[in-house]
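Questions regarding the structure given below will be posed in turn.
A single protein chain has been removed from this complex, and every other one stays in its place.
Let's look at subunit A:
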Amino acid sequence: MQSASSYVLSAVGIDKVFPGARALDRVDFSLARGEVHALLGENGAGKSTLVKCLTGAYRRDGGRILLDGGEVDPRDTLEAQKLGIGTVYQEVNLLANLTVAENLFLGRQPRRFGLVDAREMNRRARALLSEYDLDIDVTAGLSAYSVAVQQVVAIARAVDLSGKVLILDEPTASLDTHEVALLFRIVRRLKERGLGIVFITHFLEQVYEISDRITVLRNGQLVGTRETAALPRRDLIAMMLGRELVGEVGSGNRHAAPGGDVRYRFRGFGRKGHIRPFDLDVRTGEVVGIAGLLGSGRTETAEILFGAERADSGTAEADGRPLDLSSPRAAIREKFGFCPEDRKVDGIIGDLSVRENIALALQARRGWARPLSRGEQDRLADHYIRALDIRTSDREKPIRLLSGGNQQKAILARWLATNPDFLILDEPTRGIDVGAHAEIIRLIEELCEKGMSLIVISSELEELVAYSSRVLVLRDRAHVAELAGERVTTGAIVEAIAASDGRAGT
């Protein structure tokens, strides 16, 4: 155990109550100098609420915050920053229209004779970034650089401003492996400098790679704080979920192809410049997985099946009857459903309520002349909120206020409400936490048992293997392999993706 004085930041008994929900219930948290402390928990567990209380973005309802042993009470993020607590968020919170140097020194530009001394500012910006091995043109607009570089600039700014505690809220969510390595190098260096670093992420392997200690929250309560080295992954997941995750490492139990007849038959289906023509059979009650690297044509396949992009070759039929998939509207009439990949852009309508979001697709299929009555909408929403365990205080809450996993479930509910026969899910578990993963997977299996045909696109190969009876492998916008039965293993999928001319996906 470390003595209390070695903690740079400790929070004792933090309470936070939102209307209708207790977001934090007497949570303790302590951060030592020179440690990376992972803060974990499911969506809605209270991680971001805790961070916001620490940085003054929220006013806490109870508890004390000690910084360097003295009690502090930051009223807003600026005050927290002045006290020494800096935060870097997943979506880079810098201004893309300003230059790198302006971003670093906004609000504290060096001045000469009362005017901003741009030359001095740029010089200091270069010096600051050289500490992070970043040699870039600081007079260029921030938007000219990749997210990873922007992230480093954000960290440089936060550390330069605060210097005691650095909170990283899902900094790696949109970075590739190489960029994550770059980021971790910087985190390790800051750690050596004695900063306390709070690291929030969904990626467990990153937690084990970088963190010294782990604190787990669940439903607003502290589950525990452990040394990372002494906490096996299984125990960590158990701490996070509070239950054994059924089938998390599921293998092979569904691989026997269902005996049902082929229901949907696509022949030579494709579109020039989009996806090369492919053949695809889907049986009743079957999950067909689609695997491939980013840009291999996974989403394009989904779009063409749903009519979001019109196929220019091939035929589609269901039970021998030709299908009209010329537009999403037509596809919905054919009882197709599609949950797109980027739910923030393509899926949810943030300002509409959970109820309205759920009722949307069904209303669209019925047409404007036959509106769903308010009673029907309420029944529909309540049914799916219960059935899918969507965690919301009520159905009229704007959907943007829900956590990612719950938004995903609401979109799923939207399509389930139309009672589809054929459902396409594009990355249903992206950006949501482990617990919600398991729930979505369970949902997929349930739907398929009910006789629905599903196409699931995912970059989580273990998941695909867990629920798919067959997996299509895509590469360079073409279907290159189909694995079935015993051959559906992560190894085989990786091999099929890799069996190319050595060109990595973009």
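Methods note: a contact is a pair of C-beta atoms (placed from the backbone, for glycine too) under 8 Å apart; a residue touches a chain by one contact, two chains touch by 3 or more; residues count from 1.
To be clear about the criterion, contacts and distances are computed from a predicted model.
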### Task
Look at the options "Galactofuranose ABC transporter, permease protein YjfF", "Protoheme IX farnesyltransferase", "Sarcosine oxidase subunit alpha" or "Long-chain acyl-CoA synthetase" and return the one that UniProt uses as the protein name of the missing chain.
"Galactofuranose ABC transporter, permease protein YjfF"
### Query
Which residue, A:107, A:232, A:322 or A:367, contacts the hidden chain when the whole complex is considered?
A:107
### Query
Among the options A:30, A:81, A:201 or A:228, which residue touches the chain absent from this view?
A:81
## Note on the structure
Given A:63, A:141, A:328 or A:398, the residue that touches the chain left out of view is A:141
### Query
Any idea which of A:94, A:223, A:316 or A:399 touches the chain not displayed?
A:94
### Task
Determine and list the subunit A residues touching the chain excluded from the picture.
77-78, 81, 93-98, 102-103, 106-107, 109, 111, 114-116, 118, 140-141, 143-144, 146, 157
